[in-house]
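Every protein chain but one is kept in place in this view of the complex.
To keep things simple, chains are lettered A, B and C as they appear, and every chain counts its residues starting from 1.
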Amino acid sequence: MTIRQDETRALARESLTDEELLDLFRRMAFLREFEERTAEQYAKGRIWGFCHLYTGQEAVAVGAMSVLTDHDYVVTAYRDHGQAIAKGVDPKRVMAELFGRRTGTSLGRGGSMHLFDTGVHFMGGYAIVGGGLPIASGLALSVQYKDEDRVVASFFGEGAVAEGAFHESLNLAQLWKLPIIFIIENNLYGMGTAVERASATRDFYTRAEAYDMPGEPVDGMDVLAVRDAVGRARRRARAGKGPTLLEMKTYRFRPHSMSDPARYRTRAEVEIWRERDPLVTFPPRLVEEGIAREEEIAAIRAEVAKEVEACIAFAEESPHPEPDDLMRYLWAGDEPERPAERGERERSAETDEREPPPAVEPAATGDEGG
Amino acid sequence: MTIRQDETRALARESLTDEELLDLFRRMAFLREFEERTAEQYAKGRIWGFCHLYTGQEAVAVGAMSVLTDHDYVVTAYRDHGQAIAKGVDPKRVMAELFGRRTGTSLGRGGSMHLFDTGVHFMGGYAIVGGGLPIASGLALSVQYKDEDRVVASFFGEGAVAEGAFHESLNLAQLWKLPIIFIIENNLYGMGTAVERASATRDFYTRAEAYDMPGEPVDGMDVLAVRDAVGRARRRARAGKGPTLLEMKTYRFRPHSMSDPARYRTRAEVEIWRERDPLVTFPPRLVEEGIAREEEIAAIRAEVAKEVEACIAFAEESPHPEPDDLMRYLWAGDEPERPAERGERERSAETDEREPPPAVEPAATGDEGG
Amino acid sequence: MAEITYREALNQALHEEMERDERVFVMGEEVALYEGAYKVTKGLLGRFGERRVKDTPIAEEVIVGAAVGAAMGGLRPVAEMMTWNFAILAFDQIINHAAKIRYMFGGQVKVPLVVRGPQGGGKQLGAQHSQSVETWLVHCPGLKVAVPATPADAKGLLKTAIRDDDPVMFLEHEILYNAKGAVPEGDHALPFGEARVLHEGGDATIVTYSLMVAKALRAAEELAHDGIWVEVIDLRTLVPLDMHTVLGSVRKTHRALVLQEGWPVCGMASELAARIQEEAFDDLDAPVARLTGAPVPMPYNKRLEAEAIPQVERIADAVRRLVG
Partner (left out) sequence: MAEITYREALNQALHEEMERDERVFVMGEEVALYEGAYKVTKGLLGRFGERRVKDTPIAEEVIVGAAVGAAMGGLRPVAEMMTWNFAILAFDQIINHAAKIRYMFGGQVKVPLVVRGPQGGGKQLGAQHSQSVETWLVHCPGLKVAVPATPADAKGLLKTAIRDDDPVMFLEHEILYNAKGAVPEGDHALPFGEARVLHEGGDATIVTYSLMVAKALRAAEELAHDGIWVEVIDLRTLVPLDMHTVLGSVRKTHRALVLQEGWPVCGMASELAARIQEEAFDDLDAPVARLTGAPVPMPYNKRLEAEAIPQVERIADAVRRLVG
């Protein structure tokens, strides 16, 4: 694996203002704090079911979303808090969903694994491993069909690569040159199974070759490397050149889910990755390069802590769904009332047909949506 | 695609006697005749349902089976007459199965797509595209588990490569180093769909790389090339080195099935392949190389015609299953009476546990089962 | 009204709906260049081009899954399964995704998807090509299921299916493709959930759908010769299910036979028997009878296959036993 680290960093750095760089940190810090507090709320019995934290992988979601536009579709798996919030889903409503409240993104019906918000084109967390890839491919087909100015980013764990759905989706996407970016978050484990125990190969970006698709390994602990790779893949997709497979080399610091003792890995391994933790490595870089002062970093950390606190308060105060709701909204035509605060962002993918800007020739160079 | 034609031919030639070479021709001639007569019987309304002929692909089945042993398992799809007969299934019983008779390989319940004979370890024709691959992998697992001296050959069309089952099976087989040979019969079409309309790649042997598995293109119109490639793959499998993916470049001269007008391909294309027809190219070679005289070739053609005639007569004279049979043999314990003539070959895979020779170290060189 | 085949009626519905709504498109194995394994998509590629008529690889899971995604993206995909037997490879996308997405995401999105194709036995295609899949689909909340028995219904229900905002599983019967019947031209869309009484009578009710409707009608005619008058109800859609019409008839005849081609255990016949006895117990003069396909994988041999599928004579006998 050769990751052109310095090169990509330099590239990405050029196109970003100091504010933008700081914002990347803020977003990662927010996700970290959100997940830490989620763990605490789970322990308190306010969140139930399966709950998979994103801790450690923040650079992937934040880096990727920083070069996707509001209109781009995102699809992911059950480990979905990070992508949802990074995509712009209101974190209050995410926390409310984890609490199972009526104000949650999915009215409290989805829970941690099934966040969704058409308002920001976050098209779902799916709990069937591999299940999101065909759907993401279909969204990309709709984009191509309507000649819209957007792309699809499909996130999934390296464990999903073994599923037939991965294979069928990549073949179709390449055959039809769909505007989609397949993003493997290779955190080295699928539950307790280390990659080498479940896959004939240890790298996954190489799988792209089987479909004559470009594939690339990316340092998933480096938000700028992620940003760069996703930005380039997005441009390819928008230019009609079809899909790209990106393998983000990353790590989850927490167990698979809240009920996993994580005995399958060594403390030493965790420690090695701790040194690459984006929340550890990125702030010093900002300081060294004169982009922010230590105090600003500390201030941001304090701010996000307050914001997450507000999310918990919001969730706690929110009403439960009424038992009478049980049979509602199964069929189209029976439409839920939208919470007022969501306002304009509420339009569904289908009703916002006028929304996506008409397709334009993509710029030959330069990041989009940065 | 680089097929080392002369090289492989030379290799294969060395290990074969004149009788053996002539026998390869006889077997291919038999299959050709069998399928031609099957088409005729279908037209006469004696065979029903879906019926897929092997015409054109004879070199694949005959070449492959010539280096597999009786104990090796074979699994294939619905285009299964060729592999079944080449594996040693009694062609009388194959024809009887096509006729739906009680003497058929599957008691008349399977028909053309579902031949089966545990006696020669022909483990089935399956009509779900890709459905045979997981099963073949499982048979290979049983071989490995019991440390038996045999391998599995899994045949399927290039259309099946797009199915998730292909991907899942190859990954598992390579991960577990299963003793299996995956044989793609790339006849350029899946029904009416040319490969380039359904696949992101035109070659399929390259798919092996995704699983870190060796893959190789083979001239599927050359029985000796097939023999050589399968022989080598078998040795790898027996040596515990795991699976191989072979792509047989071949062609079917007949339409997909009996009800396909085959308008999707040009006469010119068919003509080009006609020149590579093994039934056209192999006999002159035998004559040129002094292995057989023209008259011997003609005599063989006459013999197989008679043999196939006898198959038809056998099928025609055979009884239909009794309607009362309908509910029988669904569950184990309700065992059908075996037709007497099958004799010793009757033992089922499970009951023949003493049968497979104990595993021995495979010879480092030289063909097995030739 | 023109006399056309079931196949042509389906084809007409596709043509008209694609003409009417640019969001409608067709995808599946062999649907474009080959014009469908059963020629249901004939002429579509020529008329609408490759953008709207798409051949796919042989990969059912992504065919259905991509259709689900496209529907979420605002299109109205019609995904053809060459036969419904192969849709079993896509059950994860149908059951775990198409059926659940709207509800589980709090009603934020619609999935206006049609999955269509033939099912059923009778052509000696053997165990893996002859199944009836309706039980697996109706069991799962969130899917609508249509089972047209005539060319007119094939057209009218398919048009409604395409216009419907929910996932519709559209089960054609392979044997019916060549069946002819009068079909209204133009905008003939039939409401879902309205069964039809096809043969009136006071002695018993046969409740059925798809191919079995024609067989039930022939049995009814045969029974009429014996002076037994049966009412034949064609359900047309299984979800939604028109219990109103069924119960109305049973309350009149006091005897019901539910007839289906597929396997008995947990079949539609069981569901209807359970519901009829639940809701019209006191009106029944005899237990609700079921006549179904035999509980075995479909055999290839012609005689065995005929034995495995309900035939006219056996339907008539079942009614005789019911009224006897």
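Note that contacts are C-beta pairs under 8 Å (C-beta built on N, C-alpha and C of every residue); 3 or more make two chains touch, one makes a residue touch a chain.
What you see is a predicted model, and the numbers here were worked out from it, not measured in a lab.
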Contact set (omitted chain vs shown chains) is A, B, C
Missing-chain contact among B:172, B:230, B:258 or B:291 belongs to B:172
Missing-chain contact among C:28, C:112, C:126 or C:148 belongs to C:126
Among the options C:48, C:192, C:209 or C:263, the absent chain makes contact with C:263
Touch rule applied to subunit B and the missing chain gives residues 73, 75, 104-110, 114, 116-118, 123-124, 126, 128, 131, 133-143, 145-146, 164-165, 168-169, 171-172, 175-176, 328-336, 348-350, 353
Missing-chain contacts on subunit A, rising order, are 48-50, 100-101, 106, 108-111, 113-114, 126-131, 159-160, 162-164, 190-193, 197-199, 264, 320-321, 323, 325-327, 330
Where subunit C meets the chain that is not shown, the residues are 85, 88-89, 91-92, 95-96, 99-100, 103-104, 126-128, 131, 135-136, 138-142, 239, 263, 265-271, 273-275, 277-279, 281, 284, 286-290, 295-297, 299
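As a working rule, only the chains that are shown with their structure count from here on.
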Taking mean C-alpha coords per chain and comparing to the overall C-alpha mean, nearest is chain C
Most heavily contacting pair of chains is A-C
Farthest chain from subunit B by C-alpha centroid distance is chain A
Averaging C-alpha coordinates per chain, one finds the centres of subunit B and subunit C separated by a number of Å equal to 37
Subunit C touches at least 2 other chains through residues 56-57, 59, 61
For subunit B, residue numbers touching 2 or more other chains are 162-164, 198-199
